[in-house]
Structure formats: C-alpha cells, structure tokens
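Below is one structure. I have some questions about it.
All protein chains of the complex are present and in place, except for one that has been dropped.
The block that comes next holds subunit A.
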Amino acid sequence: MDLPPSTSVEATFEIPEGICVLSYSLNVQQIIQSVQDDAAGATAVFIGTTRNSFKGKTVTRLEYQAYSKLAIKTMASIVRDASQAIFRSDHQTKGQNVQPLIRCAVHHRLGTVLVGEPSIVIAVSSPHRKEAFVACEQILEDVKKKAQVWKREFYEGENEDTAEWKENH
C-alpha cells in the first residue's frame, strides 16, 4: 500500500451546530449518542458502508485519504449551511421559535474500510422529524460533492497498482 499523504491525518472541528471528524476509526453508537438531547424528538442517522460490488466487479475494500485541514473546514461549513437552510425553510414548524436542529455529527473514515464497514456516519437531532431527515440528506449530498476526501476502490483479482480513484458525480 502506498503511504498516505502527510496531510491526510485525523482531525476534529467543533462548531456550535455540531462536530465534524476525520478518523481512522468510527463508533456508530457513540456518534448517535453524541447528538442526543432531551429536546430532541427525532434523530436521523445515515451510515455509508463499503458495498461489495461495482458494475459487476467484486469490491474487496475501499481506501480513503483526505486533505484533512481543508476537508474538515468544508465539512463544518456544510453543517453550518444545512442548519441555516433548515432555519429558513418551510420545514420549520409554523408559529414556533424552536431551534430546528439541535446537533449534527459528521464522521468520515480515513484509511482502509472493508466491505460492510461504515465509512461515513451523519447523525442529526431535532425536535421534529422532517428537519432531521432533510438536514441529514443535505449534509450527505454536500459532503459527497465538496469535501476534500478521496476513495480508491480495490477489486478482487485485479492488480492493486491499477486501482482507480473514484470521482463523485
């Protein structure tokens, strides 16, 4: 395996709206617990896992690297944007000045992620379900579009040197 870039390191960025983490490990239950709050009626969670196939080929693992100091800033601004978008949108319960989202947590793996293992976990808590679902999805789509994270896909029986770096579309 090639050495990862020196800047592809673990990183954490905490903002008022939540926490963003790049790490070599993920604890799904811990991440869900980290957004818990007595004011929350809903917690939406997305878990992305390594799938065992791509276009008919058997995937054995994914490898992730990041430009961590930039990726973590991007993830934080994504969380901030989602919080603000929900605040202004129709999803907010009319006539109430409740904070629409309580807490977000976005954790992304670095390094090797085997088939079936989680590579990204997004957890969002809010008083009501609609905001949690909407924010969770928006954060996921924005991370896929913008975060300075890259994954390489390895297939069974293929030379590792030719493993391709994926591109999100």
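Throughout what follows, a residue touches a chain if its C-beta (ideal position, glycine included) is under 8 Å from a C-beta of that chain, and two chains touch if they have at least 3 such contacts; residues count from 1.
In the analysis below, contacts and distances are computed from a predicted model.
Participant: For the chain that is missing from this picture, which UniProt protein name fits: "Phosphatidylinositol glycan anchor biosynthesis class S", "Ubiquitin-like-conjugating enzyme ATG10", "Molybdopterin synthase sulfur carrier subunit" or "V-type proton ATPase subunit"?
Facilitator: "Molybdopterin synthase sulfur carrier subunit"
Participant: Quick one: which of A:21, A:44, A:71 or A:132 touches the chain that's been left out?
Facilitator: The single option touching the absent chain is A:71.
Participant: Could you list which residues of subunit A touch the chain missing from the display?
Facilitator: For subunit A, the residues touching the absent chain are 2-8, 48, 64-67, 69-71, 73, 108, 119-120, 140, 143-152, 165-168.
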